[in-house]
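For reference, the structure discussed in these notes is given below.
Here the complex is missing a single protein chain, while all its other protein chains stay put.
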Amino acid sequence: MSDTVRVGIVGSRFAAMLHAESYKRLPYVKMVAVAAKDNLVEFGGQYGIADCYEDAADLFARDDLDLISVCVPNFLHHQIVLQAVAAGHKSLICEKPLATNLADGKEMIDACDRAGVRLMYAEDWCYAPALMRAKQIIDEGGIGKLLYVKAKECHNGSHSIYAQRKEYCGGGALLHLGVHPIAWARWLVGQEVTEVVGSVTGGEASNLLHTSYTGEDWGVAVMTFANGVKAVCEGNYLTCGGMDDFVEIYGSDGVIKVDVTFGSPLRVYSRPGYAYAVEKADTTKGWTQPAVDEFNSLGYCGEISAFVDCVRFDRPAQRGLTGQDGLVSLGIVLAAYRSSETGRAVRMDEFLAEAASGKKASGKKAPARAKAAR
Amino acid sequence: MSDTVRVGIVGSRFAAMLHAESYKRLPYVKMVAVAAKDNLVEFGGQYGIADCYEDAADLFARDDLDLISVCVPNFLHHQIVLQAVAAGHKSLICEKPLATNLADGKEMIDACDRAGVRLMYAEDWCYAPALMRAKQIIDEGGIGKLLYVKAKECHNGSHSIYAQRKEYCGGGALLHLGVHPIAWARWLVGQEVTEVVGSVTGGEASNLLHTSYTGEDWGVAVMTFANGVKAVCEGNYLTCGGMDDFVEIYGSDGVIKVDVTFGSPLRVYSRPGYAYAVEKADTTKGWTQPAVDEFNSLGYCGEISAFVDCVRFDRPAQRGLTGQDGLVSLGIVLAAYRSSETGRAVRMDEFLAEAASGKKASGKKAPARAKAAR
Amino acid sequence: MSDTVRVGIVGSRFAAMLHAESYKRLPYVKMVAVAAKDNLVEFGGQYGIADCYEDAADLFARDDLDLISVCVPNFLHHQIVLQAVAAGHKSLICEKPLATNLADGKEMIDACDRAGVRLMYAEDWCYAPALMRAKQIIDEGGIGKLLYVKAKECHNGSHSIYAQRKEYCGGGALLHLGVHPIAWARWLVGQEVTEVVGSVTGGEASNLLHTSYTGEDWGVAVMTFANGVKAVCEGNYLTCGGMDDFVEIYGSDGVIKVDVTFGSPLRVYSRPGYAYAVEKADTTKGWTQPAVDEFNSLGYCGEISAFVDCVRFDRPAQRGLTGQDGLVSLGIVLAAYRSSETGRAVRMDEFLAEAASGKKASGKKAPARAKAAR
Partner (left out) sequence: MSDTVRVGIVGSRFAAMLHAESYKRLPYVKMVAVAAKDNLVEFGGQYGIADCYEDAADLFARDDLDLISVCVPNFLHHQIVLQAVAAGHKSLICEKPLATNLADGKEMIDACDRAGVRLMYAEDWCYAPALMRAKQIIDEGGIGKLLYVKAKECHNGSHSIYAQRKEYCGGGALLHLGVHPIAWARWLVGQEVTEVVGSVTGGEASNLLHTSYTGEDWGVAVMTFANGVKAVCEGNYLTCGGMDDFVEIYGSDGVIKVDVTFGSPLRVYSRPGYAYAVEKADTTKGWTQPAVDEFNSLGYCGEISAFVDCVRFDRPAQRGLTGQDGLVSLGIVLAAYRSSETGRAVRMDEFLAEAASGKKASGKKAPARAKAAR
């Protein structure tokens, strides 16, 4: 076990900030390098990172890094991970989604496997304390046998051009937001999804609200697991008032509901407003329920701490948080796109086999049916 | 305007009780007759109804009734309504769902139309005060343009054999419970549904929990309206702890969430328990949020009062509460069954045309795909 | 039992509106006359009242009124009630507080008693549906033996000059708002208060926020009942965000909490805002919990209906809602003022005896100690 884990971060925007805020709480972590195209000096300064590079290659050229966080826009995950592997780095954290299409994701995993790289998939929901507590109660038998899960992440849209366009993001709200509840539901159920029925808006003029976005602004995936458990997962950009992450878990003898983002012990009425309430809220005036410590409650601190421990104690990423888990979660979203496009339920085994056979099973084409439906 | 509205009730169980509780709050209503196979004397005694008949035909033979409530099991709605029409009665309230298949429902409506009968469809959600308040806020522009609706009614299953078997009920949870949110969403949006994607469990061994029920114990319908608005409606029997009716309404500039059943101003912790908390709750011990006045908050009082006013002031049933509205709501549920069976999205115009052409578009066959998926 | 109850209202502002809104829901009530110094034509027009008088004497001169609502500023209750009695009217509803001092209140009650007048004291809390439901649960044994009650009514101050000045109001927040929880707690416990410990701010410069008000802007009364039950009641003008009426009831085996004003089933996020959320809220933008039907949920509808039934069925006002109950509630507030002034616990029997002996036990003098304490 090394005394200090030396970290490099690729990226300097929102996701990079989430990682850095989590790293800085760990006494045995030192953030030593960052690489980014912009916001570089500001980011480095804010987190006391000594070495700032404009080119990720310069960061990868170092041989003193124990762990690298890949926090670039979705469409660059593929290239940056391959570059890090080629440079000989052995522990990588890749932000969600793993990639923007299955072929890219498969290539990343294969490269890591060949090179003996520990590829960790950053699904923070698996470490959100309230959701871990829910799992604990289920494991204690508190709701009997698990039958059905509902989960969503929704907000009112991102200002980032990388989130608004499918070519950068790989999809719209169901991919960018919905991949959280989908990955988490799969982790919770502990089984593979066998069938997906999806419904998403069609992007641009076919969207409900954000007609300038090329990806969907609303999407739902109905999933059936191998053991029959059902899940309904959702991501949308139609939700004002702050990010809404909500979970319902139904068992044979009980129910658990978790209000991940608004389940705060505080209620505030403020005329002048204050600094910050919750992610994506557009005001702090009037009544709000500010998060106490969002980096923690959304799971970022726990996730990063767990990944750092994988490095410290030379362990693989836990179940649900490997590159392969990221790949499957991506596959479920893309299967939901396929279902919405074709108006048909999609069997996951067929869908993944088709993807593996070389036909790219992506969501790149605008879903024709959804457009027509409007 | 008549001074007193004289009411006859057919049925003596749960739905009949809901009607009677609502009638008795209206000073200008007199319940004069009830017909039922069982529980007759008890019911009549409880509500001070003078004349109790074992055969509905005897009730229909009277010529002094201004209004008749049809509160029999679903599969008998068809027969009882036709019987009432044949006997010359002119104002009927039919409980939900209108019928167990579209052909029956169509026949009921046609018969009423021919005979000039006012057929009122008892969708209490349209009169739930909290949901009416939500509509008022939408109408005032409080959330901008309406985009998306989520709504559900869920509980842990019914003890009534009529609810547990498709041959009596016409379906399972999506029909018996989900028809409330579906009818309400259609009324709120004020447009017709063009497409339905449905997912339901398959009944019996294919159910998640209630393997003795022949209808589904879980169902979701994703609906697209003519103006592009989306709705996700759900009914399930997987929900412990009391009936859970919850609504979310998303607009371009706001959100409304309504906790219809648990949105009580009271929180109670009770060691000994007390008489009643909310519908279908299996305990009043520990922490509960008892309804203040469920007959009112679930909309029964408002609905019955509105129907009585239709008689008093000789008005047709309001939009959303006519027999035709009941027929369309039933059609949406049955289309969701079809979608789940076939694994395909269902276009409502095609589905209804097919039904009108004589092929019964019912949900009677067990949905093969849902079974296979488990 | 008369077919129609004919009502006259004295006053045309907030309290008069509350009465009129409640009367208009009752099919057997007809509002036939109103008397007020201002807002007369508008008020009469709004509620379809045919006869509008500038002088209450003209209203009292009529002999066709079955019931009169006294909705004038507090300091005029005494004069108007005496005037109505003198004119021969037999059923009066007096708004809270009964009077601004005990001598006035005593004179009103004596006059009514001598003339056989039914004097009803308008404590709406006793008819708030949520609080009635709480009482029902207590009566069912749900929380065991009643031990302790906390209750408050608080908002951010009134624009009415009659509420801001002690000479018109008789006190500040503890009288104007706190008299609701105090009267309700006494009604709930069903016992007399034996001792009061009070703490109030001193008005004007001694207030915490409203230094232009001559009455206190914050006040607490700790009450001990004859059976040992304790109550802590509060009224303050320090509470932003809408009127906050909250109740906690502690028993030997349970707890009941009632969020009378914010315990709504609706949660709304609105960017543009909408018409109305809750009493005294200064915005409808951002997150709000709008009341579904405040006239009903605050008890006005139930209270007025009960008073009208007293007239219809020639019954006395119920326990807790007689003039005498109003007098005792006023006495408790004034005893709290005395306690705050003197820094001593006040025994209610001594305090009331002293008042009866002719020394006016009012709260008119500025409480010296509270001032000094700042």
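Going in written order, the chains are labelled A, B and C, and every chain counts its residues from 1.
Just so it is clear, contacts are C-beta pairs under 8 Å (C-beta built on N, C-alpha and C of every residue); 3 or more make two chains touch, one makes a residue touch a chain.
Because the structure is a prediction, the values reported are computed rather than measured.
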Chains in view that touch the one left out, judged over the entire complex: A, B, C
Candidate in contact with the missing chain, chosen from C:A56, C:V179, C:C240 or C:V258: C:C240
Of B:R6, B:K285 or B:R347, the residue in touch with the unshown chain: B:K285
Per the touch definition above, residue among A:T194, A:S270 or A:T342 touching the missing chain: A:S270
Absent-chain contact - pick from C:Y23, C:W184 or C:W218: C:W218
For chain B, residues in touch with the removed chain: 240-241, 269, 271, 282-283, 285-289
Interface with the undisplayed chain - residues on chain C: 143, 147-148, 194-195, 197, 199, 201, 208-209, 218, 220, 222, 224, 228-230, 232, 234, 236, 238-241, 250-255, 343-345, 369, 373-374
Residues of chain A (touch criterion as defined above) contacting the omitted chain: 27-28, 129-130, 133-134, 136-137, 140-144, 253-260, 262-275, 284, 290, 292-293, 297
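Note that only the chains that are shown with their structure count from here on.
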Between chain B and chain A, distance of the C-alpha-averaged centres to the nearest whole Å: 40
Residues of chain B touching at least two other chains: 143, 253-255
